[in-house]
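All protein chains but one are shown at their positions in the complex.
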Amino acid sequence: MKTLWLTQVAAIVRLEIGKTFFSRRGLWVYLLACMPMVIFGGHSIVWLKRGLPCDFGHDTNVFASIFQVLDMRLTLFFGCLGIFMNLFRGEMLDRSLHFYFLSPVRREVLLVGKYLAGLLAAVTIFTTSTVVQWGLMYAHFPKSVMESYLRDGNGWRHLTAYAGVTVLGCIGYGSVFLLAGALMKNPIVPAAAVLVWESINSFAPAVLQKFSVIYYLKSLCPIEAPPDVGPVFSMLLVNADPVAPAVAVPGMLLFTMLVLVVAAMRVRKMEIHYGTD
Amino acid sequence: MSEPHEIVFDNVSKFYGDVLGVNRVSLSIPPGITSLVGPNGSGKTTLMNLMTGLLRPTRGSIRVLGVAPDNPEELFRQLGYCTQFDSFPKGFTGYQFVYSFLRLYGSTHAEADQFAWRAIERVNLVEAAHRKIAGYSKGMRQRIKLAQATCHGPAVLVLDEPLNGLDPLVRAEVIALLRSLAEEGMHIIISSHILHEVDMISDQVILLSAGYVVAEGKIRGVRDEIQEQPMQILVRSNAPSALAAKVFEQDSVVEAKIHNDGRGLLIKTKDPDKFYRLLNRIALNGIAVESVIPADDDVNSLYEYLIGSEDKPR
Partner (left out) sequence: MAVYKRSYKGYEGPLTSRRKRFLILSRYAARGIFASRIVTGLFILSFFYPLAMIIGLYLNHNLSVLSFMKLHQDRLFDVNGAFFMVFMTVQSAGAFLLTAFFGPNLIAPDLANNALPLYFCRPLSRTEYVAGKASVILLLLSIITWVPGLLVFGVEASLSGGAWAWEHRGFAAGILLGSLLWISFLALLALALSAWVRWKLVAGALLLGVNFVTSGFAAALNATMDVTWGSYLDPAKLLTAIYGEFFGMDLSLGVNTWGALASYGVICAFCTYLLSRKVRAFEVVR
């Protein structure tokens, strides 16, 4: 009986995994994850075709910029929105949430199970995408350059940092959108609000900055984006007050915990009102 | 305060914004089959959803065998709910629907498999068990919901319109199943629009109208309490005219009508006890009385007297 909740979490994850990974409705999440891969793949093909000498440092900076703007702020953001917002609100719309609400499972356990299922899907899809993007970005360099980058340079550190940031992004955005799905009927409102908040976060007071996902993610990126990326990108990339990884990772996890606790409180009081959705 | 063997509603109200769901409901439901009867929008489903925690009461408290509905972990170990929602988790087969519930219940794979098949067998759905529920007919959906609600052997079974969409044969089987479960001491709460079936299977009824409980209890008991409506009694006799002349000797008889087949008399009386005593005397005086049957102590009549014939179900 002591481990019943664990059994239940596992059962929920098993049930949800099919929906989060293989739903035809979720196809666009895969498309979203593939978009940056297309860009970096195209980049390598173009440079290979041109046969011109490549600048490793330049490519590293380009990757850093695109990762911070396209991956972190857009694909990860909207991908997590699609996956996590559906966990509760989608089932409300499908009129199938009562299946869970009528089983002997605490609502908090249900929330954890659903969150883990969403997280598993998001982490698998987007971390794979990040790693493949990174590989494709440098695919046009000679093998020896890559080997020395990985062996002697910071290659592995960069790769693990980018993958780690992606995982943390899924954890953070996942919790935010899970809460939004439990709270709001219309996802546009929270999505737009979070998007605006994450964009203007750099200009917010230091205390408020901590209540955002992007604040921690930016601090964990291994390379600061170069300043010559245009005014809009610069505004998004600026990190006036970065924090050390030792603070950023626990900070992010603490932030997630707080959001999940609020979500659990909301789900606990949730009623089935299919007619009004 | 609450009886642990009963389902207790203590002054429960539920409002949907400004709209009344149910108001000031105080009930104590004993084991057996209890039917919730009332027109559309009277609060039957609200009452069931409150009992199962899908809705939270605006006021008052509920205990199901001593457990609060906001404790699903405990509640759904002893309760199964066959809802009227005709939607299922996407992509599930009938078997998966029942099996998954049992896995959430905490059963191992082997147990869940065994219990799922037993429940599916009970509702005669073995052949369709591995087909997607989305392709099921209305009746099959009802049956798989019933299988899911009963698969874990609950002590309380809540069924919202369980007979809807079932063909007569399956309907009879389901009624027999419910009767046998009730005889084993299970609480079965049913909402139904089919009054003659409610009449057949119910041990007690709860009549609802516009969110209020109008009457509750055993059908006979409820009928006895409706003083303002004269009781109707059908007396079978081969001399109905003579019988009619005799019964009017007493002022408790309001109306007497010879039955259409000419072999009986339909009496309306405000004092049935007095009338029965009179009937004994009449029989002793030589008028043959074949049988005496109460003609309006059924759910149909209760419904008409207490709620009215408007929106009356079948």
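As written, the chain order gives the labels A and B, with residue 1 at the start of each chain.
Operating definition for what follows: contacts are C-beta pairs under 8 Å (C-beta built on N, C-alpha and C of every residue); 3 or more make two chains touch, one makes a residue touch a chain.
The shown structure was predicted, so the numbers you read here are calculated from the model rather than taken from an experiment.
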item	value
Candidate in contact with the missing chain, chosen from A:74, A:167, A:223 or A:253	A:74
Listed residues A:89, A:106, A:158 or A:210, member touching the removed chain	A:89
In chain A, positions touching the absent partner	25, 28, 32, 35-36, 39-40, 42-43, 46, 62, 65-66, 69-70, 73-75, 78, 81-82, 85-86, 89-90, 93-94, 185-189, 191-192, 195, 229, 233
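As a working rule, only the chains that are shown with their structure count from here on.
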item	value
Distance from the mean Cα position of chain B to that of chain A, given in whole angstrom	51
Touching residues on chain B, where the partner in the complex is chain A	16, 49, 52-56, 70, 72-77, 81, 83, 85, 87-91, 97, 100-101, 103-106
Residues of chain A touching chain B in the complex	4, 7-8, 11-12, 14-15, 18-19, 23, 94-96, 98-107, 109, 268-269, 271-274
